[in-house]
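The complex appears here without one of its protein chains, the remainder shown in place.
Chain lettering (A and B) follows the sequence in which the chains are written, and residue indices restart at 1 in each chain.
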Amino acid sequence: MNPSKLAIEIPLEIAEPTTGMVQAVLRELLEHVELLIKSGQQHVIDLTSLPLNDSDKRELKNLLGKGEVSITLSTLGDSKIFETGINGIWWIKHFNPNEQLLAELIEITTIPEIIKSHPDDIEQAAFELKKLIENNESGEEV
Amino acid sequence: MSDNRQQLAGELQRHGISRRTFLKFCTSMASAMALTPAAAAEMAEKLVKIKRQSVIWLSFQECTGCTESITRADKPSLESLIFDFISLDYHHTLQAASGDAAELAREQAMHDNAGKYILVVDGSIPLKDGGVYSTIAGMTNLDMLKQVAKGAAAIVAIGSCAAFGGLPKASPNPTGAVSVSDIIHDKPIINIPGCPPIPVVMTGVLAHVLTFGIPELDDMGRPKAFYGDTIHDRCYRRPFYDRGEFAKSFDDDGARKGWCLYELGCKGPTTHNACATVKWNNGTSFPIQSGHGCLGCSEPDFWDAGGFYKAISTGIGKPGQWATGALAAGAAAGLASAYLNKVTKSKAEKDHQEVTLEDMGGKHE
Partner (left out) sequence: MNEIELLNWARGPGLAYATIIMVFGLTLRVFEILSLGRAEELAEVRGSGVSDGWKMIFKRSLPEPRHWKLITASYIFHVGLLVIIFFFIPHTQFFRDVFGVFWSGWPNYVIDFFTVLSIAAMMYTLVSRFVDPTRRILSKMSDYFAWVVTFLPLVTGYMAFHRLGMDYTTMLAVHILSVELLMISLPISKLTHAITFTMARYYTGSSNGRRGIQS
């Protein structure tokens, strides 16, 4: 058997070296987690504003891991949100309809603001439900 | 529910935007402009609290490309959301009203919001022959600009035509086209050049103006957040430029390998815009990525910068022709000079008088 015939080409991609920024980010995350514990104060870090290259982001993601919660927000493109393996550290990616990344953030919080249903909208919900009940009732009567 | 909150909930509902869509919009805008997440939250807060900002959009000598770019009529996008936070009181392409009703609406808006409305201009302003080459409802662009600018809080000149004169100003400029800043000198003017400008750039700047006021501008009145770098500074083909690997013609070997397009006329090094990072069509691509050199469309006079397919290092015009002309003139002058020299020489010979020793006072030995 000719060995070269059996050889399978594995395309290799050489990753660029990490910059060491990940260490600094981890320390910042710790700082804000401690603040969250002490005073309940939330914080957002815009990842695109930090000098992290792709290898750094990969390393950070590997270190933090993926937790139990995965959320897709669908509005004018999808936004992918998940809790990392570390509770309270959430990773958010906003995409446009062309699947281009618009913004990438990490939130240190109990739950990211954009997920929560806002009290004002919930008050609005009361009105909407009342209307639904009325319409449904009149539909039933007929 | 407080009045403010009711206003917001009502506003958002009326336009069919969910709160989450709105938050996503503010977060993306802020990130694109390198503002902090805290600023994004502030932007969200402010954008809804303000009474819908009155905006008057005047379209002058333009191709409507800027309006097309920002509205993207066929597909709703995050960028077009900005229209939900402004009261577009006048835009003669987009508004429903027409004719006298439209002009009346404009005058009403100017009156109701005097000193507070934002004036957006696209298109250049022709000056030749009293400005007759572009008029709206019988009024020249020049007069309309001066009149509407008086009560404006700030002016946003959208597109290279309004910012720098654009295509109409290209040689020989038959209509005498000029930019907004050539006419108005007593109001803050933000230039958003580009032919057309990138949609998110237009939206981001408008959002910034509405919430934080006028952003930091460079020496040509362009927002530094989007126009601070040149295309060359952020171009992904830089390694090829640095290594001297250039495509020699379209679709040749180098071009297919994605080499630098300097020799094919790319004006990236002297062009300030966000195309290399933000890109076009929702981040799909930009001219260089598609294999065509940058035209330099966000710089003044880019139509007269020597040609889209000639490198920046070439001359504008025909240097070879001038050199030939100068050579001929020099030769002619040289021949004339030679003739004059000959005349002087022969005259000197003719006038030459023999001097003998006696003439000089000497004695024959």
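Rule of thumb we're sticking to: a contact is a pair of C-beta atoms (placed from the backbone, for glycine too) under 8 Å apart; a residue touches a chain by one contact, two chains touch by 3 or more.
Everything numeric in this text was worked out from a predicted model, so none of it was measured.
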| query | Which shown chains does the hidden chain touch? | reply | B
| task | Can you work out which residue in B:94, B:114 or B:326 touches the chain that's missing from view? | result | B:326
| request: Just name the one of B:99, B:115, B:172 or B:317 that touches the chain not displayed here. | output: B:317
| note | Of the candidates B:57, B:90, B:117 or B:246, the residue in contact with the absent chain is B:246
| task | Since one chain isn't shown, list which residues of subunit B touch it in the complete complex. | result | 219-220, 230, 232, 242-244, 246, 262-263, 269-270, 299-301, 304-306, 310-317, 319-320, 322-323, 325-327, 329-331, 333-335, 337-338, 341-342
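Heads up, the rule we're going with is that only the chains that are shown with their structure count from here on.
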| remark: Within the complex, subunit B is touched by subunit A residues 44-46, 48-49, 73, 75-77, 79, 94, 96-98, 100-103, 105, 113-114, 118, 120-121, 123-124
| List of subunit B residues in touch with subunit A within their complex | 1, 5-6, 8-9, 13, 18-21, 23-24, 27-28, 30-32, 34, 36-38, 40, 75-78, 279, 281-284
